[in-house]
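Apart from one protein chain that is not included, each protein chain of the complex appears where it belongs.
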Amino acid sequence: MHKTRVGIIGATGYVGVELVRGLSVHPNVELTCLVSRSFSGKAFSDIYPAYKGICDTILSDCSPSEMASLCDVVITALPHGVSSQVVPVLLDAGVKVIDHSGDFRYRNAATYEFSYGLSHPCPDLLAEAVYGIPELYREELTTARLTANPGCYPTCSILALAPLLRHGLIKTDGIIIDAISAISGAGRKADLPYSFCEACDSLKPYAVLNHRHTTEIEQECSLAAGKDIHVTFTPHLAPMKRGMLATIYADPIGECTSEELRALYQKEYSGDTFVRILPGGTLPDTANVIGSNYIDIAVEFDRRTGKIKLFSALDNLGKGAALQAIQALNVMQGYPEDIALRNLSRGI
Amino acid sequence: MHKTRVGIIGATGYVGVELVRGLSVHPNVELTCLVSRSFSGKAFSDIYPAYKGICDTILSDCSPSEMASLCDVVITALPHGVSSQVVPVLLDAGVKVIDHSGDFRYRNAATYEFSYGLSHPCPDLLAEAVYGIPELYREELTTARLTANPGCYPTCSILALAPLLRHGLIKTDGIIIDAISAISGAGRKADLPYSFCEACDSLKPYAVLNHRHTTEIEQECSLAAGKDIHVTFTPHLAPMKRGMLATIYADPIGECTSEELRALYQKEYSGDTFVRILPGGTLPDTANVIGSNYIDIAVEFDRRTGKIKLFSALDNLGKGAALQAIQALNVMQGYPEDIALRNLSRGI
Amino acid sequence: MHKTRVGIIGATGYVGVELVRGLSVHPNVELTCLVSRSFSGKAFSDIYPAYKGICDTILSDCSPSEMASLCDVVITALPHGVSSQVVPVLLDAGVKVIDHSGDFRYRNAATYEFSYGLSHPCPDLLAEAVYGIPELYREELTTARLTANPGCYPTCSILALAPLLRHGLIKTDGIIIDAISAISGAGRKADLPYSFCEACDSLKPYAVLNHRHTTEIEQECSLAAGKDIHVTFTPHLAPMKRGMLATIYADPIGECTSEELRALYQKEYSGDTFVRILPGGTLPDTANVIGSNYIDIAVEFDRRTGKIKLFSALDNLGKGAALQAIQALNVMQGYPEDIALRNLSRGI
Partner (left out) sequence: MHKTRVGIIGATGYVGVELVRGLSVHPNVELTCLVSRSFSGKAFSDIYPAYKGICDTILSDCSPSEMASLCDVVITALPHGVSSQVVPVLLDAGVKVIDHSGDFRYRNAATYEFSYGLSHPCPDLLAEAVYGIPELYREELTTARLTANPGCYPTCSILALAPLLRHGLIKTDGIIIDAISAISGAGRKADLPYSFCEACDSLKPYAVLNHRHTTEIEQECSLAAGKDIHVTFTPHLAPMKRGMLATIYADPIGECTSEELRALYQKEYSGDTFVRILPGGTLPDTANVIGSNYIDIAVEFDRRTGKIKLFSALDNLGKGAALQAIQALNVMQGYPEDIALRNLSRGI
């Protein structure tokens, strides 16, 4: 069978190496081109010596048009503002693109510009781009030319909230998302606050009034609810390499029980391999999702205070980034959605 | 000057060793008696070899009445249900007591019985016991015979919420406390979930509907507000040895700004050495409080959603337990409140 | 093609879960039977929730004879002294066995009895058992009925030392092996010294005069050298979940250079996928082998002192245990030696 030829731009960041990890075991994918401006000419395994003998591909500085001749799909792991320069060229050259930046996640250019402080050079593409959560946009992904891979916090939040919003079971104001990320979410870089000695005892909130993912979460929650929603979102950083946890608070409309809510979630996600609704009495734990494409979700109704509590855990580089991109690629290319993705869990 | 003779019951748990750490440098305290049922006859430094040469005291199995002849103050670090057996004997023998369990923290025996599932053997002592947060009960502590040292989550939550509640600036329903503890909060024990390999990648919520500290938080919040309050409280566990962080959400009554709120907090805590109200643009970080008796608090008003966000960080064994007990002892004995406590910070 | 039906006894320990991780992606293996005495009746994924949806097999308490009807190969991850009771029954019932204990690693029952303080119930099997390092016993493994999977320290030490010993390039007395293991080497258990709070700041030597792996290392070094060898071995524990590092000192016979030594190692291991001889100027790092079946080795000659320094790193649960067992299984069953094993590396 013809394999999908895949290229990666930004192959040496943490999303890049996770893409290589996942795609290396993909039976239908051939990794044809790894682009890294910083390390062009070196082997991928020079940068990540764990990959000696597994992926010794020489990193290139291919132009988008050169990539188009080598690839059916290009996955871009570039900073926002850079993606929007590169992606149109790739699309024009005839390749499909899965982009990891914030540049194509918004339906509305104004929201992008508010969130990222940049004017959008190709707002017309926003209408075409598919937001890459397969559990929400599976149909659209089957024909997508451009997929905007979601942020980690949005994936973790939206999959937890969508069923309640879609069914109108919670009030749309007053939703609170309290989330904690591992340090790899900051990317591969040498900043003092992310150095081992500064970070290893540090648990802290950050960007508590204006994190960019807020508007991305609000867009998708609004679409699920059919009305405009604002959410209160607070990100935190914990001393871990990988993993993300969200604890979400919402007010139910009408009566409910934990059991009913759980049944709803199980039904809503019954066709979704990578969403695991936990049974009563168990709660998500990052240890159970690290290295994988799974998201674990639990829902509880707190009788004492009348609040619904949602809990979701995923790997910020897995379902929160690179592995979800591979899931989207599987849908886009007509492959079984779980191919190459089921067995990446870490064990212990 | 006559030193205060202090004894510790439960000296080999994590609260015990932190008490020894703090009291070892206290110029007005003589540690006269370390009781440990499990390790009686051994030296304290056999259990904690870091203390060889610092505290080689032989652990004893003294009875309460024997302790009374050796001690002016006894600090008990015992499980709930056990403290309530031991403390009355100590008081009857004429010593002052600072207790770390939940047994004397409640004004109302019924709330204790609901929270801990035990009937209280000496409910009359509840009226006398002083809740040991000096910032709230300094006056009462000066004459206290029995101090109930608060839980770590309650200390972290109440000090953050009290100014707003006292001044009637927030709605009393809908308060949400989302808090994260380090693993030492579970105590010194050999449980599989707290083993290094199981815990080191694990970030998770627990006891999300019924943590015992909920009612303790509610009691003190209600007293501050002058009316009954229920709060939504969700504890989490992060892979760290020490530290605690709370992120709290509340709805303001009337208009407010971050600056006004910050000014209020600075004023409210202007006389409290160990409460540090952070300047605008900075947020609490467990790295800054580990090993110390400080609690760092920040307050922000989120204009977009109309929520007040409070952030507080402390060391669960420090201001959240043993060091706050020493602070209470200082007040009870008429010493400068900060004596022996200012310089315990860890550096890095 | 007929798949190999594999069963695991001791499936819920850390070696067990790593076997499940590796065998779950093995195209030629069907996992037919997971035995756990402690958790019989529960799903494997109840014990390791990361495996929900990946391996929900019900754990059984199958007898060895029942296993024989379900399995072509049984992998035992049992304590020493227990394996020697179970393995003979399995062999008699006609299945091949790969055993993880120390029970079948010795050629000489007396050495086993000295090392483990037990008399051996079936010393005749020692002659038949193949020591399961494929790089050393590939030929023997192709026809093995019983494979004794080596210890982690021995694998890490022997693969580093074998080329020098085999070629008579170092003195056989005075060899020093200084090695460091991650905590998972102690197994899945709730011992206080392995609890997060006790272990997370603890770097320490242990069993410095009599670790059992010493005699195992000596046996294989002696076979490589063609004469009896004693080595000085010192194990240490570091605050990590997985990984092992050995630093080895030996005295060369005659002159040598780092380059010549490196060339020798490259030649000796040129046919061995999972042994990576590092180029000059680079050294092993556990970060590069965790999660994989690779062992990274570097060799340097220290001109100043005339010592050869060897460095080797592996994953104590990977090449040091479960994944090496799968490598042996591949050889025993005539499969490509690297099948299912090349792409288990963790990325970051």
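Residue numbering begins at 1 within each chain, and the chains themselves are lettered A, B and C in the order written.
Rule of thumb we're sticking to: a residue touches a chain if its C-beta (ideal position, glycine included) is under 8 Å from a C-beta of that chain, and two chains touch if they have at least 3 such contacts.
For clarity, every value in this text was computed on a predicted model and none was experimentally measured.
Asker: Using the contact definition given at the top, list the shown chains touched by the missing chain.
Answerer: Over the full assembly, the chain not pictured touches A, B, C.
Asker: May I ask which residue of A:Asp191, A:Asp228 or A:Glu259 touches the chain that does not appear here?
Answerer: Selected residue, touching the omitted chain: A:Asp191.
Asker: Among B:Arg37, B:Lys52, B:Lys267 or B:Arg303, which one touches the chain that has been omitted from the display?
Answerer: That would be B:Lys52, which touches the missing chain.
Asker: Of the residues C:Asp46, C:Glu66, C:Glu140 or C:Asp178, which one touches the chain left out of the display?
Answerer: C:Asp178
Asker: For a quick check of understanding: of C:Asp228, C:Glu260 or C:Asp302, which residue touches the chain that isn't displayed?
Answerer: C:Asp302
Asker: In the full complex, which residues of subunit B touch the absent chain?
Answerer: 14, 17-18, 20-21, 24-25, 48-54, 184, 241-242, 273, 276, 282, 285, 287-292, 294, 296, 317, 342-343, 345-348
Asker: Name every residue on subunit A in touch with the hidden partner chain.
Answerer: Interface residues of subunit A facing the absent chain: 14, 183-184, 188-192, 194-201, 239, 241.
Asker: Kindly note down the residues of subunit C that lie in touch with the hidden chain.
Answerer: Given the touch definition above, subunit C has residues 174, 176, 178, 180, 182, 197-198, 201-206, 208-209, 214, 230-232, 234, 236, 238-243, 245, 247, 249, 283-287, 290, 300, 302-305, 307, 309, 311, 313, 348 touching the missing chain.
Convention: only the chains that are shown with their structure count from here on.
Asker: Once you've mapped the touching chain pairs, tell me: line, ring, star, complete or other?
Answerer: complete
Asker: Measuring from the mean of all protein Cα atoms shown, which chain centre lies nearest?
Answerer: So the chain sitting closest to the middle is A.
Asker: State, to the nearest whole Å, the distance from the C-alpha centre of subunit B to the C-alpha centre of subunit C.
Answerer: The answer is 47 Å.
Asker: Could you give the separation in Å between the centres of subunit A and subunit B, each centre being the mean of its C-alpha atoms?
Answerer: It comes to 39 Å between the two C-alpha centres.
Asker: Mind pulling the residue numbers of subunit A that touch at least two other chains?
Answerer: 241-242, 285, 287, 290, 348
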